[in-house]
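Working notes for the structure below.
What you see is the complex with one protein chain gone and the rest in place.
For reference, chains read A and B in written order, and residue numbers begin at 1 within each chain.
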Amino acid sequence: MTAAPYDLLDRVRRQKPVVHHITNWVSIYDCAQVVKSIGGSPVMAHAREEVADMVQIASAVVLNIGTLTEGLVESMKIASAAARKRGLPVLLDVCGAGATSFRNQKSFELLDSGTISIIKGNVSEIARVSGASARTKGVDAGEVEGDLAHLAEKLARERAVTVVVTGQVDLVTDGGTTWRVANGHSMMTHVVGTGCMAASVIGAFAAVEPALPLAAASALACYGVAAELAAETSAGPATFKARLLDALYALDAGTLARRQKISVV
Amino acid sequence: MTAAPYDLLDRVRRQKPVVHHITNWVSIYDCAQVVKSIGGSPVMAHAREEVADMVQIASAVVLNIGTLTEGLVESMKIASAAARKRGLPVLLDVCGAGATSFRNQKSFELLDSGTISIIKGNVSEIARVSGASARTKGVDAGEVEGDLAHLAEKLARERAVTVVVTGQVDLVTDGGTTWRVANGHSMMTHVVGTGCMAASVIGAFAAVEPALPLAAASALACYGVAAELAAETSAGPATFKARLLDALYALDAGTLARRQKISVV
Partner (left out) sequence: MTAAPYDLLDRVRRQKPVVHHITNWVSIYDCAQVVKSIGGSPVMAHAREEVADMVQIASAVVLNIGTLTEGLVESMKIASAAARKRGLPVLLDVCGAGATSFRNQKSFELLDSGTISIIKGNVSEIARVSGASARTKGVDAGEVEGDLAHLAEKLARERAVTVVVTGQVDLVTDGGTTWRVANGHSMMTHVVGTGCMAASVIGAFAAVEPALPLAAASALACYGVAAELAAETSAGPATFKARLLDALYALDAGTLARRQKISVV
């Protein structure tokens, strides 16, 4: 990797890229706020009549199937096709994949459209869209057999995308090289929407950096370091989330350089 | 009651039950977070194509008509029928009942489906679905004539459900015995969604305890004690809500035993 995480964060702060989301109704506020906290310009819009237009002023698109409907996925397809035409990165968060057959089917429809550039999920979600056996308990990670890095790399090659697997250690792969990001804090598992917010930060970084694995790993390092800082003074999950959003806003180069743990697998 | 509130909280923390919500767009995040804060596993999903599937991995279902639409109520009917078939508890929060005739009609349609096991509302909402006269001013409680406990007991017997009436003192009844829970804090009335969150906590407790009045009273005691703790250090409603979610996460057996105020009416 040739750029440090802070360089990319700094680019987001200076360029203030518009990150267009079609996301779920649970964490929609936090997805917008996390982009705002790092200096980006979030837009949330899902009407089929306007999503293609909205993509014209965006620099990245983030899709999340957390509370999907038939109509919402239709809008996602329109937006991602428009983004593809402009060469914009499109991230798909396969939130809850494996929980229902509807969710699986829609995940595959979106992946098969050939417009996705980054797939992001936890272990069981990524296993599910890889076709590997895995059990999903709601949107929390289950257990997966086999070598996770191998699974992610295979998916990345088959779909010609960047794959991001979040967990205690995050993995990022383009199918050839795989990076691990060992930042973050266990308190994140007690907060609703931390996975969704991670996707939004990756989307913002992908808006300013064409090397998508670099963008994703840098985003996860920033996000994870901010989480570590937030955990130091938090009494519980709600205070932690507020301080995470504050810490991202205030994150500086020195702290990030000292604490970031990106390495090649 | 044979189990202490902490025993049930501890069961939620150990079993991490999936609590499936079809709820409103206002407090959807807080409903999910409150379940997460007590150690449960929230799922929010409302597409008619997947709600029955989602119920298969859930241990309880929570419905809330706060921002209902025709389509959303359709999904609620599908989910609650699937839950009934599996013997799962289904809680209906009749949020805003009495405010419009559409809301009343849909409340009665859901109640008449015979799939609801717990009805939860404030005084005016419960009065309304009981057929008693009451005036609703938005979603805040109005005043009701007559004996509230009597009203709740009658509703519980007629519908063969557990009825929960939230207020300064909460009431829980199965139609035979009625319990009062005298925990909580007046700051809750200044925070949007405290009623919705109470329903989610009850849902999580009902997922681990088949005696639904016991589950409901224990849930309300935990929630109310956490609110009392949160109020001690809060400057206003937003800080209070964050500390309430933190306090639930940290709640211990000793504090709960000392402060819980459950008694038979």
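In the analysis below, a contact is a pair of C-beta atoms (placed from the backbone, for glycine too) under 8 Å apart; a residue touches a chain by one contact, two chains touch by 3 or more.
Note that this is a predicted model, so its numbers are computed, not measured.
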Considering the whole complex, which of A:M44, A:V169, A:A182 or A:V265 touches the chain not shown? A:M44
Positions on chain A contacted by the hidden chain, ascending: 16, 18, 25, 28-29, 32-33, 36-37, 41-47, 49-50, 53-54, 57-58, 241-250
Residue-wise, where is chain B in contact with the chain that is not depicted? 24-27, 29-30, 66-70, 96, 99-103, 136-140, 190-193, 234-239, 242
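The rule is simple: only the chains that are shown with their structure count from here on.
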Whole-Å gap separating chain A and chain B, where each centre is the average of the chain's CA atoms: 33
